[in-house]
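With one protein chain held back, the other chains of the complex are shown just where they sit.
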Amino acid sequence: MVERLSFYLERNSPLHRLNPTTKLVVAFTLILVAFLGRGLFLPSLIFLLILAPLSFLGQVGREFLRTTLNLLLPLFAFLFVMQSLFYPGGKTVLFGFWIFAVKLEGVRFAFLTATRVLVMVSSFLLLLLTTHPGVLLLDLTQRGLPASVAYILASTLQIIPQMQAKAATILDAQRSRGLDTSGSLGRRIRALLPLVGPLVFGSLVDVEERAIAIEARGFRSSRPKTSLVEIEDRPLERALRWLCLLAFILALGSHLWP
Amino acid sequence: MAVIVIKNLTYTYPTMDHPALREVSLEVEAGEFVAIIGPNGAGKSTLCYTLAGFVPHFFKGELQGDVYVAGQDIRHVRLEDWVLKVGLVFQNPFNQISGAKFTVYEEIAFGLENIGVPREEMKRRVEEVMALTGIADLADRSPYALSGGQQQRVALASILVMQPEVLVLDEPTSQLDPIGSREVFQVIRQLAHQGVTIVMAEHKVEWIAQYADRVIALAEGEIIASGQPAEVLTDPRLPEYGIGISRYTAVARQAAEEGLWPPHQRLPVTLEEAAAGFRAIEETDYARLR
Amino acid sequence: MRVCVENVHFEYPGGVKALRGVSLIIEPGERVAIVGQNGAGKTTLVKHLNGLLRPTQGQVIIGDWDTSQVEVHRLAQRVGYVFQNPDDQLFCRTVAEEVAFGPRNLGYAPERVHQLVEEALYLAELTDKAEINPYDLSPSWRKMVALASVIAMDTPIVIFDEPTTGQDARTIRRIEHMIEALRQRGKTILTITHDIDFCAENFERVVVMGQGQVLADGPKERILGMVEVLAQTYVEPPQLTRLGMQLGFETTVCTPAQFLETLRRRLGHYRANGLGRSEN
Partner (left out) sequence: MKLVDSIKKDFNTMTLVLIPVAIAINVVIGQIVVLLRLPVYLDSIGTVLVGAICGPWAGALTGTLSNIIWGLLIDPNAFPWFPVALFIGFVSGWCAHFGLFRTWWGVVITGFLVAITAALVSTPIAVYLYGGITASGSSFITAFLLQTGRDLVSAVLSTNFLVEPVDKIATALLAYAIIRGLSRRYLMRFPRAENVTPKKA
């Protein structure tokens, strides 16, 4: 069970101080370039030359590498085995055993897919490791994200650990009433309702009170809202974001070029 | 001057057959602290929701009679404006945390952001109210990482910061341990001294006796008694209606049945009254014999 | 069935030491209340009694079973545990089904389940509500359903976690009747409670906990008068005990009956002798 709000780690690094939108734009650009750009080694170079060094600049290098590997190693292992054996366009057989044959095209395809996914996951991860979700939401709200969407995301992040704790209590309460949660498949299916029922009904009953509570705080007020905190945005960062747009156009161009 | 005026209020929730409140009439003066007692299901929460405007605007249903707060008719206002007039704090501290904010400081400011208070004023009001409720040291904590008593004070602060004319509290201490309850009661007593009008539904009779100016007893949607705490809380009919009374009252009543408490002396509600009463009995007895 | 807690230590995965050497023997049929501030280790302790937690050091023995050797759903035959919030366990469409869930899990024969359910519903005053959906009942009645659903398991030991929190006088009365009925059936009853007056009036033995240890343990007439010990864990003596102290009673009184008896004795004493009390 997860006991944190997000991947965020508190540090005092230049990367942490960047405006969240800048980080978001950079992350998206890197992903798009990795998927649109040409060259077998482009995504892996993006990871090695940009993302990995940035993670150390952000003082989260170790967690960055460890979490990336944890999330992706099983997928990569699977991907390489399956694609090198079953890739539809595979012709050049590298070596074979029993009824299987490992093909070069499959290995190349697996490598490219794996490194692209690597860039996608690790870019987001770097953003999340160095950005408090509250700050990200605040900045996006100031740039026009509807307050209701920001409310939903923020409160979901905070409700989930509470619901997990509630689920653990329910599990304890039902086991105390003799419920067996290990046993055969039939038994485990029967255990689902006693565990899920109280969780769902209990939290749905709370919805009414929570709605009253936020209405009592003027959530539905028609007056223009103000904000307690203002997120900093520097001209340099704005320039960086335009640069990202340029990189994206270049990558798109290379993708569409015959 | 009466801030709250309720005349012949009868209210029925949608899909319900029986009214939750029947012919309730009530006036509350500015700066008064009124406590509402009654068994669960007597209509205490409904009365609180009515004062705060959620009946009828949120719950719909059928409302008869008049409800005025600060001269305005509840039926002709919009809920989003009404909540600035009447603040509502209720039982479960956890459900009152908005979830929209990640620190206590921001959580308290949430309401002010929603109604468009300028930043500087917002900070001043938030800090003021945190000092008043004794939670200044929690400013940077996550509202979800607090104890029930602390959360309830955050909930109270989040409402107070909006500066309502009337504060309605629906059993604010029922989920709290004795320490948490005391923390909340102390803040509320201080507010009453500062002139905030307070209506509070509560089971804890000993505290009510100490702090409230007036007590109203509800049963099955009707007001069955109203008056000074000492008078209402010793009303012999309360146990019949399932309303809890203080142990001091109960034991003195039993003593009176045995002739160990003077028949015409009012029954005690607090520890001090009980101690004084029984001590006097022992002393008269002692004096008589000497 | 005897409960034997031997020098139990418990540390949560985060490194918080919740219990630091607790020893306790509870004889069959005792009624024990565990009091103490939040975080004193009360809940951690009782979760050891039905195996939800297992000691990092020491032993918990229920009858002849070591809890670390038996699965929770089997320990449920011996220890019933009513959680604080009824909404953490209710899921059936009717009250009767909800109450039958526990006894069915324990594998009792249908006739016995039927009989136990009827009896539990009767004790909880729910007989006329048997076919109602628990979520259509008020929170107070849901609490009674949760109580009935554990009582129906007919375990020799029953644990109540904060039974009176948020309940009105009438519901507390119902819970008291239920405890009395269980006492008559010879059950061992344990409760964790902040409601010290409820503790004084319905239990005979009090265990005071603070910082993961037992600070005091004994008959309530001895423990509830120990103002300093109780204060260490932010507990005040019951209302009538405090009144007795203010009046200079020689013994600690816990219940109205005890209070009145002492009062009568003192008054009778003056009436008989005209002395026996210091001048002030």
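Note that the chains take the letters A, B and C in the order they are written out, and that residue 1 is the start of every chain.
We take it that a contact is a pair of C-beta atoms (placed from the backbone, for glycine too) under 8 Å apart; a residue touches a chain by one contact, two chains touch by 3 or more.
Everything numeric in this text was worked out from a predicted model, so none of it was measured.
> Considering the full assembly, with which of the depicted chains is the omitted chain in contact?
Looking at the complete complex, the unshown chain comes into contact with A, B, C.
> Among A:Val25, A:Leu51 or A:Ala110, which residue is in contact with the omitted chain in the full complex?
In the full complex, the listed residue that touches the missing chain is A:Ala110.
> Give the residue, chosen from A:Leu71, A:Leu104 or A:Ala247, that touches the chain omitted from the document.
A:Leu71
> Return the single residue from A:Leu15, A:Ala173 or A:Ala191 that touches the missing chain.
Touches the omitted chain: A:Ala191.
> Determine and list the subunit A residues touching the chain excluded from the picture.
1-2, 4-7, 35, 71, 74-75, 78-79, 82-83, 85-86, 88, 109-110, 113, 116-117, 120-121, 124-125, 128, 133, 148-149, 151-153, 155-157, 159-160, 163-164, 167, 181, 185, 188-189, 191-192, 195-197, 199-201, 203-208, 210-211, 214-215, 219-220
> Which residues does subunit C use to touch the chain missing from this display?
Touching the missing chain: residues 93, 133, 135-136.
> Just the residue numbers, please: which parts of subunit B touch the chain that's not shown?
Touching the missing chain: residues 13-16, 99.
What we mean here is this: only the chains that are shown with their structure count from here on.
> Can you work out the whole-Å distance between the CA centroids of subunit A and subunit C?
46
> Just give me the whole-number Å value for how far the CA centre of subunit B lies from that of subunit C.
29
> Mind listing the subunit A positions that touch subunit B in their complex?
Answer in residue numbers: 5, 132-134, 150-151, 154-156, 158-159, 161-162, 206, 209-230.
> Sort out for me which residues of subunit A touch subunit C in the complex.
So the residues of subunit A in touch with subunit C come to 166, 169-170, 172-181, 193-194, 196-198, 201-202, 205.
> Of all residues in subunit B, which touch subunit A in the complex?
49, 52, 54, 58, 79-80, 83-84, 87-88, 90, 92, 94-102, 105-106, 109-119, 122-123, 126, 142, 144, 155, 158-159, 162
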